[in-house]
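Below you'll find the structure, written out as structure tokens, and then a few comments.
Removed: one protein chain of the complex. Kept in place: all other protein chains.
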Amino acid sequence: MIRLLLQGDCWLILPVILPLLGALLSFLLKKQPRLPGVLGALVTFFASAALAWKLVSHGGGRYYLGGWQPPLGISLRADGPAVLMVLMTAVTGLAVSVYAGGYFQSRINKRGEEQRHLAQERSFWPLWLLLWAALNGMFLSADIFNMYVTLELVALSSVGLTALSGKPASQVAAMRYLLVSLLGSLSFLLGVAFLYKVHGSLDLLAIGAALSLAPAVVMAMVLISVGLMLKTALFPFHFWLPPAHANALAPVSAILSGLVINGAWYLFFRFWQGVLPLVGEGAATLLAVLGGVAIVWGAYQAFCQQRLKMLVAYSTVAQIGYLFIIFPLMEMGPEQGAAAVFYFVISHSCAKAAMFLAAGTLFLQVGHDRISDLDGVRQVLPKTTFAFALGGLSLMGLPPTGGFIAKYMYLSQAVSQERWWLVAVIVAGSCLAAVYICRAVAHILSPRLVAVAGPVVVAASMEWSALALALVAMLLGFVGPLVLHLIEVAG
Amino acid sequence: MIFSPGHVYGLTGLLLFIVGLAGLILCAQLLRKILAVNIMASGVFLFLVTIAHGNGVLIDPVPHAMVLTGIVVSVSSTAVALALAGRVQDMAHCRDLLKKKARGEG
Partner (left out) sequence: MIWHDWLLVMILLSSLGPGLIIFSLAESSRASRTTLNIFGAVTKMVLVLVMILGIYRGHSFAVHFTILPGLELVLRADPLSALFVTLSSILWLFTTLYAIAYLEDSPNRSHFFGYFSLCVTVTIGIALAGNLLTFLFFFEMLTLSTYPLVVHRGTAEAMAAGKVYLVYTLAGGILLFIGVVWLHAMAGPVDFSRPGLLTPLVAGHGTTLKIIFYLLLAGVGVKAALFPLHGWLPRAMVAPAPVSALLHAVAVVKAGAFGIIRIVLDVYGLDTARTLGLLLPLMLLSSITIMYGSVRALSQDNLKRRLAFSTVSQVSYIALGISIGSPLAIMGGMVHLVHQGLMKITLFFCAGNIAETLGIHDISRMNGVGRRLPVTMAAFTLAAMGMIGLPPMAGFVSKWYLGLGALAQGQGWIVWVLVLSSLLNGAYFLPILYGAWFKEQEGEWPADSGTVGSLESHWMLIVPPVITAVVSLLVGLLANSSLSPLAWVRFIVRTGYGL
């Protein structure tokens, strides 16, 4: 039996099934949703790690749900990039889950509104695990219609999570997020319809192999790209992101900025990877220009923010730009380009989630997140402030962090391909990131004693999980060969 | 050039999509926006059904499966959107106050 399990490819669906099961259990056990929630997260983490191990040792694989072959059945596929994303989601997801346990407990303990916080927690776990399942499904899909379904699942559960905090600002932000998401998904679906019309297949690999530049295909690519750009919040479609990410509950902000954004981008990348050799310089350059503007504009906006969570949210807008400036570089070196951008994605995910978690802890402890009034908070929450600073280092691309390795790969390709304007963008982005992060860090790490004193009200697990995630972002600065080895495994 | 029924359905589907898109962008009210999204979805579904018919006699079942799934997704997301719109509406009172204040200052 176990031999059969190990040999077959059914391990591929475990990262999708297990969180779904956890979601169901935590929905049913209303009295105690945290236990199945955290347990589900833990099990999913190990399933994802096992999947990665299996991939490295036995190579990639495919799984046909219910034994149905395409075109009727749905197929899942494991290859390097997909499993890397699953693994990234597992690491960040586990930390967020541990954090969320402490977060809700601290909130329930803190004020008089136990019922409201209990209700929030009851909704949080099922939604979050559903989101996790949908994300893993998205990463592992080989079927473009299935991608649409997972996109919608991700959108619905993340909208639910956004609205969870109950603040008026978050309701409006969630509504806007939902409409943008629906628009993006429908645009994606219409693109899928066009592709199916031309190719008569829903399998991304089969489509990629037979791709041409027929008008219908161009139309499909435009629709799919615009849809996914909306969901990834690439400039100028970023307008919905900062209010949605900044007004959500702390674990939700981390999930949205660290994971959900990457999901939509991952699909975008998968589509473009195939067509890139066909479309030529112009389209890739257009994407890179948008990315470059996003980097500069997002960083400028981040610098102007007065609130810590808004600053981190705008920093996401800026960092998304890096995910798109890779496309011109990939024309001459597709493998190196993919390696660089995936390295960027995983280190950004860990670092950004750590920063949002840390910002949430500060918020809960101090009661606000006005940057200029956070002086001296280090004395109360040393681990949290350290985690924030460490995440910031990774965003700035300074050693010893994963961000440094990613920036190094970006720069070395831009320099060796002599694309000087990209060098300028990357350098400007790093400088601006340094400015806005140092501005925040100078306050929270300030040695001034105008303390936001008072007893520590946050759970220890909140501090430790954010720190652990930041340390993972740092560790990524040293495990380059391992990660690249994983990315290079073919499907 | 002669339009087959397939062309008419397909173009109508695309037209619905565009009408819905215009509605989503131009209408200010939430309910209208949600309706506009539904119109867009109907357009896409119509387009998919047209594809299933194709030119031949054989009907392709895959797009039908897609439409069915799509309708389920669309219904659920509409439900979420309506629920959320209701909550936003509840806070409209608060928002109106803010607007009036802003107008007064302007």
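Labels A and B are assigned to the chains in the order they are written; within every chain, residues are numbered from 1.
One rule holds for everything that comes next: contacts are C-beta pairs under 8 Å (C-beta built on N, C-alpha and C of every residue); 3 or more make two chains touch, one makes a residue touch a chain.
Bear in mind the structure is a predicted one, so any value in this text is a computation, not a measurement.
Trainee: Among the chains present, which touch the one that was left out?
Mentor: Result for the missing chain's touching partners among shown chains: A.
Trainee: Taking the entire complex into account, which one of A:V293, A:L411 or A:V457 touches the absent chain?
Mentor: A:L411
Trainee: By the contact criterion defined above, which parts of subunit A meet the unshown chain? Give residue numbers in ascending order.
Mentor: 378, 382, 393, 398-400, 404-405, 407-409, 411-412, 415-416, 423, 427, 430-431, 434, 438, 442, 445-449, 477-478, 480-481, 484
To be clear about the criterion, only the chains that are shown with their structure count from here on.
Trainee: If you average the CA atoms of subunit A and of subunit B, how far apart do the two points sit, in angstrom?
Mentor: Measuring from centre to centre gives 27 Å for this pair.
Trainee: Which subunit B residues qualify as touching subunit A in the complex?
Mentor: Per the touch definition, subunit B meets subunit A at residues 17, 21, 24, 30, 33-34, 37, 40-41, 43-44, 47-48, 51, 60-63, 65-66, 69-70, 73, 76-77, 80-81, 84-85, 87-88, 91, 94-95.
Trainee: Name, in rising order, each residue of subunit A that touches subunit B in their complex.
Mentor: Listed in rising order, the residues of subunit A that touch subunit B are 71-72, 145, 148-149, 152, 155-156, 159-160, 163, 168, 171-172, 174-175, 178-179, 182-183, 186, 189-190, 192-193, 196-197, 200, 202.
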